[in-house]
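Every protein chain of the complex appears in place save one, which is left out.
All chains are identified by letter, namely A, B and C, in their written order; residue positions are counted from 1 within each chain.
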């Protein structure tokens, strides 16, 4: 059991790729907050399929129906439930997968875990489609965070071997993130898109796929959010981010790079910037001892290439107990990174908002 | 609140660097299991200070006193509590830190969070000393996992720029891990120790410190351990691993490297190895869709260089509201990586054992 | 936040009396169990409104739509979500309640708690209508418990001053509970129904309402279910039962009566009944030290009379800041006890099933 997240809010995500519907319940939201549904819709549209040449053509309206928790658009203190109908489902595509697990997918392990009863259609509950309710819940949290002047935004660092620059981790601002969100492509260097798109379309032409890296920034956090040991910001954000399918690594601040540095290079010096204490550099990625330092929180998540590729692959047949070739039918993104950007923001928002609500943080916002 | 971990066991770690004692309560352990205290002692000795030229000379016996939960060395179903007295404490060293936070430490954020009431001595609850009870709890879980033929072991991948090779992720065996644990240094290539030691002693000579990377392997897991979404193995292991101080990144399988690969390169082909289904490669690091695949689970954690260095550093004085120089007194490891190896194993063991206990996994061990 | 229950399953109930829909997500159910939806429908019909002369005439089909978690009627390991549309809603009835709280209802406290944003229509999330998804979730758990030969059944002990006898707590059997469930009225002495019905109709004639007591029995539990201290069977069952609206007390075994007894009268002697150890009496209600003793678990819950009565009552006007008279419009049960019987069974089933799943109980079912 663990499609549930949070200590102060409980986010419970349900549904399978081909079940009647998918959705989410958010229990514990504060009452009396206006929720902007149009803004949520716009946020969710960023992860919707079929939006561009590099995404799957499976088109779904994916309009969440809010069945509880709001009265006249305002949170009423009751759990907020949003449901998204699964309308455009072609179950036939997936029949063979009952017998032959797709490499790099959850199929094989899910089959064993659930004694063969797992919903194999489209990956069932493991489908990336479940990021739709994740994005809905994240969008709600993003709005509530914005009320506290906390902003979260992500961009594509790399697709395949095409690399964009990283955030200016010292000076990243809410305005930067807002500008980023308004762009057609979540890139710091928009002109790189053509090159990235080519990497993706080349892969598709080769019946293949590519991966990439997404960087996320969080600004506006007061100093001191997060809890020691298992409840630190790195702990909680990483727990949430690995809920986004295809993530295989996460690093905060300068991340893996710090392992080759000396302390004198890696430590970030404190200084007074007017009345406020800041650090001159931000190798620590805004987190010290698990707690927010007041500097921008920066992390990067590595996404593996889409496992579903059109090339023939080697797998096994459960029924025949022997090796076999598998050709995956259906429509699949050759690169999930673009659509994953709002998912990363959403997952981070769940973790951050849940931490912000921790009972002992009240004074940090005074 | 979050010095507590686990859904099926509850591990609650308490204490500060200079409080009277530190310790841990483990609630939810199954009854009727013999605990080998000598083995725990040997495990904990691997993280104890003062063991070699690259570690802090602060020597402490760190012998845990088990005050509850065992009867004649056997778990009795009651919470297991172990206490470690803090005996070798020189509080005077840390007086100045109340006013001047140490760069790259939790001091600054903790002070703001706790309104100045945080225990500044030695980092208080944020001290790496708290890894002693973490190791105790992990050692208990390691023994209980071993009963199920699940083994966890880690080695140093790199210190500073000295790199060892990685695990053979396809063939890693319990025997490999046992052999590794028996070595004086947790290295796949023991002869590299001299070079690593030199990197550390050079840094110390420069009043500096170095970081490194630790790789951990888990073998013997049946297929299907882990839960979807927020409860996957990556989610839970990373939540636990970031409890080890100085960790700034984690990656599973080929991790960040996968972002630049194509699906056809990254996907691991299934095949029948006799009756058992395995993958030919293990880029997925033994985890698919958050579930164990039956292949060795492999992850790496990046450790930043020890923040406490003897060089003068720039910081701020709270009392004088201005920038100041800080020279850290006291005894500090110029490299935490060696002592962190058992900590990584311990944190992983907490996460894995907690997942193994999940109510729906009973049949996986049948 | 707390419309969520459970450690091993997570039951998350959502909806308001007059929201678009209500429902429940059950995360953590084991895969590969057939769910009998017709049986669930029959169970839920027992709490449905409009079924007899003593219940509210508001009729709703209340047929749950299962949108996820089942494939061909079998649990697939994904969260099970059931949704019940709110079709027969007359919002106009409740307009005045925004200003004048109903005595003995949650209105007043909910308004203050939620800063006036609470959904006042029909009591919002506090409405007894939310027992529909509670019953759905409970019905699922009852089926899974039945697979383990654990049976739960309840009967009306009293309505107003009309009292039925209590369960034979020593000999209560699954057959007894099955027979009880098959009766039109959940009474040990069915002929008392006429008298009870008269008490209710008399109250209605007086624009009044009545309360009552429900007794619940659980048979088939192995010895040892439950955890110490805060996780005992009494703790967990009572936490669940107070989720049923109008419950104001709960007692186990001989309950409050034991306070006036001597130990020699109250202690239940152990004896061998063949190979099995039982107690000669069952004052302890099948629970010792929070753990099941193997004897039938017995508890009683007291229900207050329906707070919504047609008589004019004294309340206050928030807008006018003065006392006022309130006449409640709408359709209300003059006695909730009859419809509450399946709710008690359902709430008990959630608690018991969640405890049964505890990781350390595997051997108790061997």
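Operating definition for what follows: a contact is a pair of C-beta atoms (placed from the backbone, for glycine too) under 8 Å apart; a residue touches a chain by one contact, two chains touch by 3 or more.
Keep in mind that this is a model prediction, so the values were computed, not measured.
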Handout entry: Sole contact to the chain not displayed, among C:62, C:85, C:227 or C:345
Key = C:227
Exercise for the section: Please pick, from C:9, C:48, C:106 or C:218, the residue that touches the omitted chain in the full complex. Expected result: C:106
Exercise for the section: Spell out, residue by residue, where the missing chain touches subunit C. Expected result: 1-5, 7, 13, 101, 103-106, 108-110, 112-115, 123, 125-126, 130, 158, 160-161, 203, 206, 208-213, 222-232, 234-236, 238-240, 242-243, 245, 247-256, 258-272, 275, 277, 279-280, 283-285, 288-294, 302-309, 311, 313-316, 321-323, 334, 358-361, 363-364
Exercise for the section: Pick out the residues on subunit A that sit against the missing chain. Expected result: 7-8, 28, 30-31, 77-78, 228, 357-360, 362
Fill in the blank from the handout: Hidden partner sits against subunit B at residues 1-4, 8-10, 12-16, 19-23, 25, 27-28, 31-32, 65-69, 71, 74-81, 83, 110, 113-119, 124-125
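The rule we apply is simple: only the chains that are shown with their structure count from here on.
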Problem - Central subunit by CA centre of mass proxy - result: A
Problem - Chain whose Cα centroid lies at the greatest distance from that of subunit B - result: C
Fill in the blank from the handout: The distance between the C-alpha centres of subunit A and subunit C, rounded to whole Å, is 39
Exercise for the section: Report, in whole Å, the distance between the mean C-alpha point of subunit A and the mean C-alpha point of subunit B. Expected result: 26
Exercise for the section: Would you please write down the residue numbers of subunit B that are in contact with two or more other chains? Expected result: 7, 228, 358-360
